[in-house]
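Here's the structure, in structure tokens; my notes come after.
With one protein chain held back, the other chains of the complex are shown just where they sit.
A and B label the chains in the order they appear, each numbered from 1.
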Amino acid sequence: MTGWWPRGLARRHVVERFASDTLRAAGAVLFASLIAGVVIAALGFSPVEAIRALLAGSLIGPAALTATLLKTGPLLLTGLAVALCFRCGVWNIGAEGQLYAGALLATLVATRWLVGAPAVLVLPCLILAGALGGALWAAIAGALRVMRGVNEVISTILLNFVAIQLVSLAVHGPLQESAGAYPQSDALAQAARLPELARIHLGIPIAVLLALAGSFLLFHTAAGFRMRAVGLSPVAARFAGIVPERQLLLTICLAGALAGLAGAFEVSGVTGRLFESLSPGYGYTAIAVALLARLHPLAVVPSAFFFGVLEAGGGAMQREAGVPAVATDLVKGIVILLSIGFAAGVGGVRRVGPVARAPTSLSGPQADGEVL
Amino acid sequence: MLGSRTSSLFSLMLPLVLLVVSVSAGCGGGSGEESGFRVALLTPGSIADGGWNAGAYSGLLRIRDELGARVSHVETRTPAEFEESFRDYASRGYDLIFGHGFEYQDAAARVGAEFPSSVFVTTSGNTVRANVVPMVFELEQATYLCGVLAARMSRSGRLGLIGGIDLPSIRSTFLAFKGGAQAARAGVEVREVFIGNFDDTAAAREAALALLEEDVDFVLHQANEAGRGVFQAVAERVEKGERVYAFGTNRNQNDMAPEAVIASATLNIPAAFVEVARRVKQGRFEARPLRLGMASDIVRLEMNERLQGRIPSEVAEELVRLGEQIRKGELVVPRGAF
Partner (left out) sequence: MSAARAGAALPLIELTAIDKSFVPQRPVLRRVDFDVRPGEIHALLGENGAGKSTLMNILIGLVRANAGAIEISGRPVDLARFGPSAAARAGISMVHQHSTLVPAMSVEENLCFADPSGGLLFDRRRAASRLAELSQRYQLDVPPGARVEDLSVGQRQRAEILRALDRGARLLILDEPTAALTPGETAALFPALRRLRASGRGVVFISHKLDEVEALADRVTVLRRGAVSGTLAAGELDARELGRLMLGRDLSALERPSASGGERSSPLMRLRGLSAAGLGGGCGLHDVDLAVHRGEIVGVAGIDGNGQRELEEVLAGVRRMDSGSLEVDGKPVRPHVRTLRSLGVSHLSGDRERAGLIPGFSLTENWILKASHSDERFFSHGLLRAATASEATRVAIAHFDITPADAAADVATLSGGNAQKLAVARELSGEPRLLVAVNPTRGLDVGSTRFVHEQLLALRARAAAVLLISTELDEVLLLADRCVALSRGRVHAIPADADRAAIGAIMLGGQGA
């Protein structure tokens, strides 16, 4: 009844909404291209050439598609993490930190604890470690919220910095490569590398499956139902026998696990080592990914792909059209802004969970007696 | 029902697909093979940083101007992007691709194996393959000479080193400094401090003042921007009439504190890039680390003319003599293994 075809809703509505959403999306992309083109032209480059380079470098040919998909993977997982949290009314801005925490624990397992172990042992352990690392990191913010009423926006943002510094500390200290030369971890053994096909590592299909699973969770299970109820109205949820604090903790840990997986996949599937600058801010772009997808786990897949195109195409714009990095960042920013505007225009007014209402209405146990 | 927002899924895809179709229609013959020497540069940060990346970029521009090469640059931030950009350039037939940092080694080795006709050069690093080499700047040769100069002139026999982050490359220059100092004057004492970053000028100043407090009279820094703090501290003491000196590093910093900086150990990064590109263009590429030092005039010890008079002539002569030996390879200065 959910997911693909809204039962009980006239088909006509769906077709109309689809048509109008598509038009808006197309409009947003075209408008963004126009503005970006003007900016590029103002900087003295050919806008046609630049946008051609952007699309050619991200979509045309196997190498370009691979580059895009490699960026889609982490954006998909972190975008999923953000979408789930927002659905439950939890403002998790900490996917970046959770990604780093996952990468850290996965690297620890792969380069310190299970060195020389066969792939059947080390890969599952590494993946679990990534999820666990992210979940534990997110749980800190969740626990602070539930037990002390600390606003999770603040705590997750601050925990991002802590996680990034922790990784920095680790690659300069306990996890630094045995050669001791550079701030990076030892290279992961081949057994600890995710299997890949034409450089598309296993983490990417797993991420897509997890988006399906996330959609199933949200719309077809009791747990997801409770999460959404809490996100829309924590007070009503409590009167319905749902404990909002429990849902909050559950959701943020789940989200942390997804973001942590993204970190583990980066280390095991792409870089083969832990570095300081593992992520170019995937966890922050994830917020835009989730909003553009209007917090629907399935829509996060194309949304993440779209942002993957931007990330990969940005590099191509520099390489082929000679547009400097600052300008490509500017273009990316314009497109992100416009696409979020699109998402708000379509879904924000009606409801995009916490976009319309502050999740702070979910009072902690210490607030004003027990309820409300 | 239950939330159904799936139509946005399709709606996102459609405009994207349309654009791809229109673009792929228009770029069939766009990327043909082109002749001529082509060089690309990957930097880990903005080329407007006025330092590490800016030097590499101006090297790239000199390659374009002096060697008539076609050049391209890309800023890459994550290891995933390193590989993607290496691959993209290599697949389009670039002859030489620079990765400006140790962090490019893994990606260069991986992509290098697939594209044997391109040469990949990482700035520092230790990974060597048939077509992948690091270029190693032998700044140690100049810091060795700094050590000699300091040991000869010091009254207290105590010398100071201030580092940013404790990195192997920085330790290596310190090692050379100590080597030069010990060789020139047995029993000289060298104290070193790391401030933990490259931009905290105040911390560098504090560290320098602490060393000066301990009777250190020569300070060499390897703290990039934070080094300014070292010059401030030394200049303050000079104003009080003390005979203390600092060394500049990486570029000529003699003008930053003309009464305090006695000499700078300089590294001409743009020249290094041109040198490497010239060797590759002329077919003189060899699969071993490219050591670039005083012999190719990329590393130099540049004296501050204002203070040159303070250097005893026999010390000045010794420095010239040692420099000549280093250039000829007769003297090999100590360096760290990394």
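Please note the rule applied: a residue touches a chain if its C-beta (ideal position, glycine included) is under 8 Å from a C-beta of that chain, and two chains touch if they have at least 3 such contacts.
Here the structure is a predicted model, which is why all the values come from computation and not from measurement.
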item	value
Absent-chain contact - pick from A:R52, A:H201, A:R226 or A:H296	A:R226
Absent-chain interface as seen on chain A, which is shown	1-2, 6-9, 219-226, 228-229, 232-233, 235-242, 350-351, 353, 368-372
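Just so we're on the same page, only the chains that are shown with their structure count from here on.
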item	value
Mean-CA-position distance for chain B and chain A (Å)	35
For the chain A and chain B complex, residues of the former touching the latter	1-9, 14, 17-18, 21-22, 24-26, 29-30, 52, 55-57, 59-60, 63, 66-67, 70-71, 172, 179-184, 187, 218-219, 228, 266, 270-273, 275, 277-280, 292-296, 298-299, 301-303, 305-306, 309, 312, 315-316, 318-320, 322, 324-326, 346-347
Interfacial residue positions of chain B with respect to chain A in the complex	1-16, 18-20, 23-24, 26-27, 30-31, 40, 44, 46-48, 72-81, 83-85, 87-89, 91, 102-103, 106, 125-126, 165-168, 338
